[in-house]
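What follows is a single structure, written as structure tokens, with notes after it.
For this view, one protein chain was removed and the others were kept in their places.
Going by the order they are written in, the chains are A and B; count residues from 1 in each one.
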Amino acid sequence: MAQHIVPRKIYFAVFTALIVLTATTTAISFLDLGPWNTVVALGIAFVKATLVVLFFMHVKYSPRLTQVTIAGGLFWLAIMIALTLSDFMTRGWLPILK
Amino acid sequence: MADAIAPATPADPGHATEPGVQHQFDTMEQQREASSFGMWVFLVTEILFFGGLFTVYTVYRHQYPRAFAEASRHLDIALGTFNTAVLIVSSLTMALAVWSAAVGRRKAIVVFLLLTMALGGVFLGVKAVEYTHKFHDHLVPGPSFHFPGPNPGNAELFFSLYFTMTGLHAAHMIIGIGILTVLVFKTRKGRYTPEYHNPIEVSGLYWHFVDIVWIFLFPLLYLIGRHIH
Partner (left out) sequence: MSAVTVPPVPEAPVEPRVNYLNATYGLKSWLLTRDHKRIALLYLGTVTVFFFLGGLFAVLIRLELLTPAGDLVQSETYNKLFTMHGVIMVFFFLIPSIPAVLGNFLIPMMIGAKDLAFPRLNLLSWYIYAVGGLFTLWAVVHGGVDTGWTFYTPYSTTYSNSYVIVTAVGIFITGFSSILTGLNFIVTIHTMRAPGLTWFRLPLFVWAHYATSLIFVLGTPVIAVTLLMVGVERLFHLGIFDPKLGGDPILFQHLFWFYSHPAVYIMVLPSMGVISEIVTTFSRKNIFGYKFVAFASLAIAVLGFLVWGHHMFVSGQSVYAGLVFSILSFLVAIPSAVKVFNWTATMYKGSISYRTPMLYAFGFIGLFTIGGLTGLFLASLGLDVHVHDTYFVVAHFHYIMVGGAIMGYMGGIHYWWPKISGRLYPEGWARFAALVIFVGFNLTFFPQFILGYLGMPRRYHAYPEEFQVLNVMSSAGASILGVGYLLPLLYLVWSMRYGKQAPANPWGSTGLEWDTPSPPPTENFAVTPVVTGDPYHYSPEEVEVVG
């Protein structure tokens, strides 16, 4: 992130992609894709977030430590959600402990 | 013990000679590296901070998918989409503010910072409108909550999460606008140069992060259940 100056046209390209993706996600939400609605919506959100992180936040040009830091944070959030959900999703498994 | 530590040679004075370098750092490069890394570590704490709410959301949506979908339909998708676009534009203007600082265009920095702040203000204005609508529709949790549909209790959970998550997000936006205000003043005083503009960079990181939180809030709150008729 230090001295690398990102050309403005990259910013505009990313911006365009983000707007297109936003319109897309709103439009798709009206189609019935069953359980895939959530997957697609979150997938698009992840792509948008990745574009912001890599280009607007310069992570593409940042040291490895930055990337490890972000990954660590996201991984920790995943631990919290996954292990918590593991309780709620397995409660019904033992019939006596409903 | 003496063999493990050798005193620095006289050629290394041990303190910074570059202007703007704080006393605890040796070089501007070290200071910039520390400052950026520090902001990233802070953003990790913010991931976990908002993450607690996302965890609650995930659990309850897993348990009450239909109630959440039904409740979500009462949010204004047009205003939500508009606000998402507003924040994306504000991220562009923020990135351009940082770019302007890197190339030394002081007036451009101020213009882009002010644009970013204005867009943030628009976002907050729209949110205020939305909150007012919810108030009038009796969809604010509490004694006056009234949900016209099945599972009103679970719907109230959805709205509790809606207000808490977007409220926390809005608080972060307000703080962000405050930070940018300070930056505008300092920029006009000529504090920033292509060699030293790290405060603008790290403030940009914060602003983009708040945008990313919204990028996830939007589909999770506004876009579930739109396809169900």
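Just so we're on the same page, contacts are C-beta pairs under 8 Å (C-beta built on N, C-alpha and C of every residue); 3 or more make two chains touch, one makes a residue touch a chain.
What you see is a predicted model, and the numbers here were worked out from it, not measured in a lab.
> Just name the one of B:20, B:38, B:125 or B:194 that touches the chain not displayed here.
Touches the omitted chain: B:38.
> Touching the absent chain: which residues on chain B qualify?
Against the left-out chain, chain B lists 1-8, 12-15, 22-26, 30, 33-34, 37-38, 41-42, 44-46, 48-53, 55-56, 59-60, 63-64, 67, 141-143, 151, 153-154, 156-157, 159-161, 163-164, 168.
> Which chain A residues would touch the chain omitted from the figure, given the whole complex?
Looking at chain A, the ones touching the missing chain are residues 65, 72-73, 76, 79-80, 83-84, 86-91, 93-94, 97.
We adopt the following convention: only the chains that are shown with their structure count from here on.
> For chain A versus chain B, what separation do you get between their C-alpha means, in angstrom?
Measuring from centre to centre gives 15 Å for this pair.
> Considering only the defined contacts, which chain B positions touch chain A in the complex?
Residues 29, 32-33, 36-37, 40-41, 43-44, 47-48, 51-52, 54-55, 58-59, 62-63, 77, 81, 84-85, 88-89, 91-92, 94-96, 99, 102-103, 201, 204-205, 208-209, 211-212, 215-216, 218-220, 223-224, 226-228.
> In the complex formed with chain B, which residues of chain A make contact?
Touch list, chain A to chain B: 1-3, 5-6, 8, 11-12, 15, 18-19, 22-23, 25-26, 29-33, 37-38, 41-42, 44-45, 48-49, 52-53, 55-58, 62-63, 65-66, 69-70, 72-74, 76-77, 80-81, 84-85, 88-89.
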